[in-house]
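Missing here is one protein chain; the remaining ones are kept as they sit in the complex.
A and B are the chain letters, set down in written order, and residue numbers restart from 1 in every chain.
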Amino acid sequence: MPGAFDEMTLPDGSSRPGYEFLDSWLKATPPDLLALRRAEAELLFRRIGITFAVYGNTDAEERIIPFDIIPRILTKPEWTRLSRGLEQRVRALNAFLTDIYSEGEILKAGIVPPDLIYRNPYYRPEMAGLKLPYNSYIQIAGIDVVRVDADDFYVLEDNARTSSGVSYMLENREVMMRIFPDLFAEHRVAPVENYPEELLATLKSVAPPTAPEDPTVALLTPGPYNSAYYEHSFLADKLGIELVEGRDLLIRDNAVWMRTTEGPKRIDVLYRRLDDDFLDPLTFRPDSALGVPGLMNAYRAGNITLANAVGTGVADDKAVYSYMPDIVRFYFGEEPVLKNVPTWRCREADSLAYVLEHLHELVVKEVAGSGGYGMLIGPAADKKTRAAFAEKIKADPDNFIAQPTLALSTSPTFVDSGIAPRHVDLRPFVLSGADKIRIVPGGLTRVALKEGSLVVNSSQGGGTKDTWVLDQ
Amino acid sequence: MLSRTADSLFWLSRYLERADNTARIIDAASRLVAMPISYAGESNEWESALAAAGALEAFKQLYKEADRDSVIDFLAFSSLNSSSIKSCLETARNNARAVRTALTSEMWEAINAGWLDIKRYDGTKMDRPKLNEFLTRVKEACLRFDGSAYRTMLRNDVYYFSRLGVYLERADNTARILDVKYHVLLPAEAGIGGGLDYFQWSSILRSVSALTAYRWVYRESLKPWLIADLLILNEQMPRSLASCYANLSSYLDALSAAYGRQGASQRTARSIRTRLQNSRIDDVFQEIGLHEFLTDFIAENGRLGGAINAQYLV
Partner (left out) sequence: MRLRVFHETAYTYETPANSAIQTLRLTPRGHDGQFIVNWRIDIDHDCRLASTTDPFGNTVHAFTVDGPLDKLIITAEGEIETQDMTGVLRGQVERFPATVFLRETALTASDTAIRDMANDVATRSADRLDLLHLLMGEIAGRMHFDTARTDSGTSAIEAFSIGKGVCQDFAHVLIASARHLGIPARYVGGYLFREDGISKQEAGHAWAEALVDGLGWVGFDPANNLSPTDGYIRVAAGLDYLGAAPIRGTRYGGGGESLSVRVSVTEADQPNR
């Protein structure tokens, strides 16, 4: 996109704060050396990738998500503002969920339409009236943010269910430190390696008040055939907790136990990477073989903490997203630090009419969609595609929202033609415990490797970068 | 440790041990039928091989007659036989994948490479050289896994459970091989003697890789009661029942020490081990009867498996 904000280079060709060294280093480094380093990095990932293939469905080697060796840099002041905004955002999401599952003040006040919540597929009536310890619903959030200029960050999506990708953040850093020790010597890069410890501290902090002082935490996975299984086993390993499947757990007297060689062992906190629908066949989908029969009974009895809580998905619905600035103001009486992308809700007749008329300049998304699927990028689509999409919107307007196409910032990226700007986003991981909010400085930067492309999803040709937050 | 992890480790070892054992049975049977003396009408070595592998009944549901090709196919390759060598290796590899983080990378590579190697054989045109090559590769894969486990694993419950699987399976296998051939070891028949018996006896030893061991231990010609003594009561002999139970009780004791608690598994293993220690081979032959002794042992060994399962694996 012409005129997009470049994070390294100013229009006059000079480099922006934080990028000075990298810029001159890149200019001084011959491309074949970069290519060599990239090959090295790929080898390292392949070695890790062996583990990916292990868990694959077949013997075929699994695709490795492309990794760009040029780091993306954020200065300390930029990060400070961003993390303050993230913290505010996650507090607001938790306040909102606490409210809609109890009194529903924000609905009564007419800020958010009750229909949008109560008829939302991700709203769980089973959670109504349940008082969660510390009013903590979202312990782990991956908030997708983008920047369009030097000053502003926009939130693109609040991933409030089971957001993934943190294993890439950790491994990207590991690989970068091995191939570019000299660059790390020149920059004071804030560490991300403590993420597992911070995650464990967060999970322990939200244990039921009746749990022992050192609560037992386990990670619940759908199993080896899940596409994120590698991340599940990676995290369980780093946290030093058991990686359990539904069949490893049993409910006895409304408490959760895992079957171990030393007899049943009580679990206090379950970091679950299994969707609501599959958690408990006695409450949700009766055909789920992945879940734990009776888990919701134990949950409602207050004997287990599920992280994230059941029913958080209603908060990352894209139509609910559009109310986030109002939600922040309603609960805290303050202005949101992070901006929201202006959003037209097709459920409203005026907006629908506007969207249908301006399809060529808008991005249209399904309210519950993710992963870059089910969306239309108006400016990039041809007339026929737009017309077909218009029919889809008209058939079910409630299901769509539209946003202007943002000029996502670009970051220098090593591609076939050399070093070139490519559009990026950022998914920082926000850990929200009973005691405090923890954000490791950095996150997962996703980069659209195709020239001009705005789609960063790995399923659609995106890659990743290491994200450096400078500590000075 | 999760019971599911322990269960996967235990069965991973059992399946590999079973594959290794079946390979030796096929090897011994194919040597025996190649001997110059005709056994027609006496006994069907291929049927004996099936019985020794505990697969006779399953085989008979699929085939009418046990001949070389059908037995080799069933014992080594058939996907209809969950204990065929190929099935065993596939199950073992799937188990390994499920507990990947409990294994060392050497163990994973050993089992994964072993499986990929064995997978290439589809069982067609298994002439003598090709069969030999296949059986050698199976034995090597098992050795490699066992060796990497021995050299790289922490000595904790993960290791203990994988060892328990090895020795429980091995005890069962050795007892079955002996039981299938018990009649050729009986004194009455030994008198009939001659070359036939010699081949049968050496074949038994060969199927547990003990021919050389016999000579080192007894330093005399093959005697049926000494063969039985070696494979049942001699603790030095790694495939003997006594050795298996020395190991089983020591690993079960290590588990109970680690967990601070003991149960039916420890009691059962100790009582079987004591019985083996107190037995003399003459009594086994003259008072109890070899066949009765072995049948009883196989049942007791099965009970120990059940006790381990109930105490740790579910």
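Descriptive notes on the structure:
FYI, a contact is a pair of C-beta atoms (placed from the backbone, for glycine too) under 8 Å apart; a residue touches a chain by one contact, two chains touch by 3 or more.
If you're wondering where the values come from, they're calculated on a predicted model, not measured in any experiment.
The chain not displayed here makes contact, within the full complex, with A. Considering A:R119, A:K394 or A:K436, the position touching the chain not shown turns out to be A:R119 (whole complex). Touch with the chain that is not drawn comes from one residue among A:A41, A:M127 or A:V155, which is A:M127.
For the options A:P66, A:P133, A:G223 or A:P293, the residue in contact with the chain missing from this view is A:P293. Touching the missing chain, out of A:I251, A:M375 or A:L431, is residue A:I251. In the full complex, subunit A makes contact with the omitted chain through residues 104, 114-115, 118-119, 121, 125-130, 250-254, 281-283, 286-287, 293-294, 297, 300-301.
Basically, only the chains that are shown with their structure count from here on.
The touching residues of subunit A, when paired with subunit B in their complex, are 51, 54-55, 59, 224, 233, 236-237, 242-245, 247-248, 258-262. Those residues of subunit B lying in contact with subunit A across their complex are 1-4, 6, 97-98, 100-101, 108, 112, 116, 157, 161, 255, 259, 261, 312-314.
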